[in-house]
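All protein chains but one are shown in place.
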């Protein structure tokens, strides 16, 4: 039996669950798992239904759902196929390394189509796994020109998500606007909104915090202000300087990104204003 | 607008979500929140639906749901009223103390109707909060006679749950059978199934573990083998002897019990064989 | 055998551990436990030595240590007696309640000498435990006058620490300066430095964070900027509004404060610039 995931995002209204699940029944789809949320803040309704059945008439099914839900809805029926991702990096290996290893071991629900770096440092590592690495230096060219070259390479492929895996460049509004909201995902090396911007571990050391963290979020024009998908922290103490914090932080960075990605790749994340709904 | 919670527990079948949510719509109940789970292991279906609306015809609604679900189902429509609980204790104050304080502060969705102790140690503490304390000593009488006296006191009140808050006596099958499964809840001072039985902290120390824990579970005839509701752990190290572990463990014991209770008191816990479904 | 704790805080220098431990040997004190830290940032040395022996000549011992360490050192030999604390509160019961309960159960290494509230709400709870409650309203008087009255009451007793247990007033520099740094301890209901100031849970909700936290810190003139003693977080999600976050946050607030206090009351915390050393 095949599985598809029905994703519903619309203005909240009475009876939505009943109407949609009814329709699933009419098409003989079994609901394996379902989660829903109505946001009182935005008055939006979100539902993720894992359906099992024969999807020969999936277009008709989707059409019938669209007739049920309010106007301006976003309804999709997606397969469980692996998503296609690109990874942007600078010099640090740990997040990319984790993605490569999980992809190699078959435990990441995505295929890494390419890696793009503004330094060549991670070329060797990437190519060990037979994945193309594009080295696009930012030196000697404008920020706009640099991003243009990156986008040109990225846009040669059909990508579901672009992951900034410790890509130590701040994207311009032009590049952010080049992709739909939700396509660019960043891992930030602090427990946002603490220590926004540069050198968060130095900031954390200077403040004398007892926990450091990481935040995976969708990228928007506001630096480090995009909708948060996942966060976690680890304990530090008086024996940690900024360097030791950075080293300790690597494990939480890669774990948080992978956890966020697992949710995103399984279509469990909706964007709700500047927040996320994570089923 | 009033809220009620519809609890459905039945053999799994196709279309249950649609049929039940449809019926909610026919009675103009808005589904504020819903969670469901179909167990492939027991072939049982569990659903918890928080409904909002006018419940004048709630009996007719419940009757209509019962016509929809398979035979031998367990369907209930419960209010959000505070549950009525009794607490069984021995000498340790921390779990009872936490329940009393949370109840006093209004952050426990239950009313503590009485406390029963086989020692008088916690009488003073209980009565500070104007709650009746029944001291029923086990000395000089048989286990059966002791339990009989306890049950007699408990049964003078209509109770939803009986909490064993570090009640250091093993219940006989007779007392366990005296109550329906799901009514007796115990906090065990170890991360079950490690260290079943007596002196778990001494066992933990002897083994040299680096984490100790606590487990809240429903009571069955098999000692420390009932369905687990909630567990948690804390770090210990080589500087902890059994006494220090016991002291450190108190915080996790009371937290785990309170978390389990919050779930149970809000009707979020179903028993599924020897396991639980916790929404 | 009696135990005392030797606390050494001085400019770092070579051979300090050897010299001090030697002196302990000359007075036949056994070192049960010792921890030390040299801060490269402030060039300060901190050591906590738990000594066992006969302390008849403790003054001579302390004098001999003072001859060894650099000038301007802070050396103390303290007993393991319970510390004397006062608690400042407003209306929320959970932190005070936890302190009262732990004190009653004998698991807090402090005696609560008094509770002072700017509202009368927690008088009943405090007096259940036979502890004096002083209601000092801030209404109709200046901030300075209010604090003056509070300090007058506090200063009638010899106190080791003053705990702000959800005392929802910002202290003036005058009151802060009235006590030595390290005597005032606050629990802040956010994971500092996120959400400094008022309504941190509302701020957290608005930002859509996935973790909320609490911070125990020494009070200084800079609002929420004093040296951090202890922090922790708990997970929240899209179903939490600010009120639900506040409710969930209570458990982490009281746990963090109690953990910080346990460290402070056992003389395990040193202040090092705007940070802490926590052994």
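A, B and C label the chains in the order they appear, each numbered from 1.
We adopt the following convention: a residue touches a chain if its C-beta (ideal position, glycine included) is under 8 Å from a C-beta of that chain, and two chains touch if they have at least 3 such contacts.
Not measured: the values here are computed from a predicted model.
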Would you indicate which residue among B:64, B:107, B:202 or B:274 is in contact with the undisplayed chain?
B:274
Of the residues listed, A:28, A:43, A:107 or A:156, which one is in contact with the missing chain?
A:107
If the hidden chain were put back, which residues of chain B would touch it?
37, 39-41, 191-195, 207-211, 213, 227-233, 237-239, 241, 272-278
Logged for chain C, residues touching the omitted partner chain are 14-15, 17-19, 21-22, 24-25, 28, 30-32, 34-36, 38
Just the residue numbers, please: which parts of chain A touch the chain that's not shown?
33, 93-94, 97-98, 100-102, 104-105, 107, 125, 128-129, 239, 247, 250-251, 255, 258
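Operating definition for what follows: only the chains that are shown with their structure count from here on.
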Counting only Cα atoms for the centres, state how far chain A is from chain B in Å.
38
Centroid from C-alpha atoms only, then distance chain A to chain C, rounded to Å. What do you get?
41
Give the residues of chain C touching no fewer than two other chains, as numbers and ranges.
239
